[in-house]
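Once you've had a glance at the structure underneath, I'll fire off some questions.
A protein chain is absent from this complex, but the other protein chains hold their places.
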Amino acid sequence: MKILSIFISPLLALTIGLLFLGISRKITARIHWRYGPPVIQPLIDVIRSFSQKSISHGPFFDFGIILSLTSSIVLIFFLPIGNFYAMTSGGLIAFLYLMLLGPFGIALSSAASGNPNSSIGVSRKFLLALAYEVPLLLVLLAVMTHFNTISLVEIVNIQASTGMAFCSWALILPGVAYFLILPAILGVRPFEIVSAPQEISSGPVAEFGGKHLAFYTLQHALQLFVGLALFVDIFLGGGTLFGLLNPIAGTVWALILGVIIFLIKMLIVLIIGLFINAVFPRFRIEQAMQYLWKWPTLIAFIGLVIVVLIN
Amino acid sequence: MDRNQIRKWLKNLGKMANKYSFHVVYFCTGCGIIEIPPSITTRWDAERFGIIPVATPRQANLFLITGYVSTKTLKAIIRTYEQMPEPKYTVAFGSCPINGGMYYDSYNTITSLDKYIPVDGYIAGCMPRPEAVFIGVTHLWKLIDMDKADGYKRYREDYTLYRANQEQLFGELGWPPLFQNEKYKYSNSQQTI
Partner (left out) sequence: MSLEILISVAFGGAFLTYFAGKISSKLRDILAVFFSLALVVIVSYLYKVETKFLLYNEFFGLPLVIRLNPMAWFFAIAIVSLSALAVIYSLSYMKHRERTDYYYFMLLLINAAMLAIVLSGDLVSFFISWEIMSWSTFLLISYNRNGALPAGIKYIVMSLIGSMCMLVGILSIYTSFHTVNISEIANHMATASSTYKLFLLVIFSITFGIKNAVMPLHTWLPDAYAESPSPFSAVLSGMLTRMGIFGFLLIMFVIVGAENTLYVGKGFFSYHSILAWLGAITIVIPTFIAMLQNDAKKLLAWHGIGQGGYMIVGIAFGTSLGLAGGIFHTLNHAIYIILLFLSVGAIEYSTNGLRDLNSLGGLFKKMPVAFLGGLLGICGLIGIPLTNGFVSKWLIYKTLILGKAPFLAFAALLGTWGTILSVFKFLHNLFLGQLPREHQNIKKTPLTMQIPIVILSLTILLFGILPGLPLKVINSIIVSYGFNSLNISIWGISSETGTLNMINIFTALLVVGSIFWFIFRAARKSTTVDQYDNYAAGAAIPKDKYNYTVEFYAPFYRMASPFLKDIFDVLYQKIAQFTEFLCDTIRKIYTGYIGDYVLYIILFLAFLISAQLKWSVF
């Protein structure tokens, strides 16, 4: 079972991630009353990038992007997709720290390219990450304290029996706070500060071409997948559906249905996020920081206090 | 448009991907750029063909020279063209890049763009409407299918000629030659797309 997950999870994550990128472009276009590219357009872009012969700024320029994509794939191993999970060593804390390696690798590559646009983009990326980490940490601590565990798999299993965490009285406020900061985590408007084409010429990826750009697109797809999947796992119950799947637990049907339910939940969250993305402009970085440290932090803090008082 | 014909994809993946994913360098070189924002926004949606503007030439494979080319802009155009990864395509708008157009007798513009960077195709008009831009793109697809959109290969083969033309216009260029010696020329076995 674990061997199966090691092979299936990364492939599933890559295809679904690219598909979600395409779906987001299509839905944004439809909201704008135009047709939009086909859903497999990001895949075409990746193939085209691989076919190009580009430049490199040295060995660290190559190493950073490889490190980033590697860590995103290893992160998928830790993520319970439906009932597929390959590794549980270290729990949610190790997951959070591996999530750091992706942006760190890209930052290393971008800074090694010697372009100040990339450096500005990286500094904004880290500032935005600091800004959304404050409420995110409060939310995750509330969840971990409420369920009294640091393992992601256990959080999903507890929700299988007690219902979605988003609908429980203790965790409604952290859930709302997490939903408010989700656009910042995914990097969609109004928090599309990092890869702003018009302001800092696409930020960290200003010097990425050819295979580097292809690796970056794959990493971006995986980051989108992981961001959505974490929210679905922690607050919407992962691959379970109000306990309806408990009677057939353990069979092949349960596995497949679990994955499908998981993906449908991710799609719903993505579409709601896209409705905001399509109509909003971009924040400046200081506006983003002020917003993220005001309301989501306040809501998450109150949520954490409530959880501590309940337990 | 043959984007949904799976057999063609399986036969030559790279070529089809290059056709249906044109990332345009967002460099407004001349007066014709006024026609580009309408063609990429809602009314004449260019994104359904896979065309999208990107911020840096490193991520692009299509360069649109929109309108007349002054000598100051030509230096930036050459630098930008050389920073693009191969394979790359150039399309020129209007009559100014062909023979000088309205500014044929100006001291400050050039009359023939093809002497300095290779151009794959021209779109007539002063400026062409978005519909003309899309017809030009379909012609470019046909050229790519027939392997005739080889401007980047010409640049590599005849680089000494292009460089000589550039140096004759500017005197001292501020950057070293892009292709240093004979071994960078394409041989028949290296043509991948």
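The first chain written gets the first letter, and so on, giving A and B; residue counts start at 1 in each chain.
To be clear about the criterion, contacts are C-beta pairs under 8 Å (C-beta built on N, C-alpha and C of every residue); 3 or more make two chains touch, one makes a residue touch a chain.
Computed from a predicted model, the values in this text were never measured in an experiment.
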By the document's definition of touch, the residue of A:V39, A:I73 or A:L267 touching the omitted chain is A:I73
Touch assignment to the omitted chain, from A:P38, A:G91, A:G163 or A:P197, lands on A:G91
Touch with the missing chain holds, among A:V39, A:A129, A:I172 or A:L267, for A:A129
In the whole complex, of A:G210, A:G258 or A:G273, the residue touching the missing chain would be A:G210
The missing chain sits against subunit A at residues 10, 50-58, 60, 62, 66-67, 69-71, 73-74, 77, 87-91, 93-94, 96-98, 100-101, 104, 107-108, 111-117, 119-120, 122-123, 126-127, 129-130, 133-134, 137-138, 141-142, 144-145, 148-151, 201, 206-207, 210-212, 214-215, 285-286, 289-290, 304, 307-308, 311
Subunit B residues touching the chain left out here are 27, 56-58, 75-77, 79-80, 83, 174-175, 192
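Everything below uses one rule, namely that only the chains that are shown with their structure count from here on.
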Within their complex, subunit B touches subunit A through residues 3, 13-14, 16-18, 20-21, 23, 26, 41-43, 45, 47-50, 52-56, 58-59, 61, 83-87, 192-193
Residue positions on subunit A within touch of subunit B in the complex are 25, 29, 32-38, 41, 44-45, 47-49, 51-55, 197-198, 201-202, 205-210, 213
